[in-house]
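One protein chain is absent from this view; the other protein chains keep their places.
Up next, chain A:
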Amino acid sequence: MAQVHLRNVVKKYGVLEVVHAINLDIADSEFVVLVGPSGCGKSTTLRMVAGLEAISGGEVHIGGRVVNDLPPRERNISMVFQNYALYPHMSVRENLGFSLKISKRSQADIDKAVDEAAEILSLTPLLDRKPGALSGGQRQRVAMGRAIVRHPEVFLFDEPLSNLDAKLRTQMRVEIKKLHQKLKSTIIYVTHDQVEAMTLADRIVIMRDGHIEQIGTPLDVFENPVNTFVATFIGSPPMNLLDGVVKEGQIEFGDGTCLAVPPAYSTYDGQAVTFGVRADNIMPVGHALPRGEHMAEVEMTVDLTEPLGTETLLFTVLAGTEVQAKMLNPRPVRSGERMTFQIMLDKCHLFDADTGATLKK
């Protein structure tokens, strides 16, 4: 297993720079997820680590070596692709053993490694089939098996679950997590799905437009987003954001509505801010968990509901902006119903209205 370091890594296509001098340190046997909207440079970054894209600037270190000029086969990595990328003309057994065959290992070694990997991923009954005769989930498991037979230093996953249906995706997510616990390998995992990122990662790297916006543990980026982009990207539903100005202990929103300033942000008098609050922290009275000392109560009209079973999402309007609130122990709600909501101010965030960066508490 190995550490991976990215030092000022740049990717340019001609004059177009798509990854801007990013720095990232990944510890031994850490599970790091690169997440961001499409086109943010996350896959490109992964492919530079893999050696499938040339590095335009900076250095990539794997296991203490600078690998910039090494071809993929000398980097001791393995990769799982979004479209599985299995060899269609080879059986599952041959697919799994291909990399070992290429490196001229003995047939006994290959068989042993393949059987072991097949056992881990419950592929044993499928070993003699061709990829064409497998379901999507089975193909993805073969792709993962092909990655683990070699015991590489680093595993790279490029949106491995995007082609699977929702149920299978949840299953495979758990399998990947188990696999990581079993193999204790370093994993870099790319996804655009923040749920995958939250559930799998030791640390999440949130990227946008070729920059790293924030690096942190899932809870850290959820609870302390560095800017409005991270706040809306991580967490479902996204954080509600409202623009306003801090005036004498109150935030005044565009339509004149006022809310008390969250106590941690008492020093920003006069500043234009973006007020951020998650749906989990706006709850109708009587349907909330009692928490936090500082509460604000507002009355709002429910426009729409999304019942999810254990909770119901309520779409309503606060200070002229649509916000989502959450109702625990839900009861049926008519649209147009007026309800009193509690906002837990301790859990709210203030961002700079111009830059979107979080304000210090």
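Definition applied: a residue touches a chain if its C-beta (ideal position, glycine included) is under 8 Å from a C-beta of that chain, and two chains touch if they have at least 3 such contacts; residues count from 1.
Convention: contacts and distances are computed from a predicted model.
A.B. asks: I notice the complex is incomplete. Of the names "Anti-sigma factor antagonist", "Peptide/nickel transport system ATP-binding protein", "Cytochrome B" or "Sugar ABC transporter permease", which is the UniProt protein name for the chain that's not shown?
C.D. replies: "Sugar ABC transporter permease"
A.B. asks: With respect to the chain omitted from the figure, which of A:Ala27, A:Ala54, A:Ile102 or A:Leu304 is a touching residue?
C.D. replies: In the complete complex, the chain left out is touched by residue A:Ile102.
A.B. asks: Of the residues A:Arg73, A:Lys182 or A:Lys361, I need the one that contacts the missing chain.
C.D. replies: From the options A:Arg73, A:Lys182 or A:Lys361, the contact with the absent chain belongs to A:Arg73.
A.B. asks: Could you tell which one of A:Gly14, A:Gly132 or A:Gly309 touches the chain left off the display?
C.D. replies: Final answer for the missing-chain contact: A:Gly132.
A.B. asks: If the hidden chain were put back, which residues of chain A would touch it?
C.D. replies: Listed in rising order, the touching residues are 50-52, 71-73, 77-79, 81, 83-89, 98-99, 102-103, 130-133, 146, 150.
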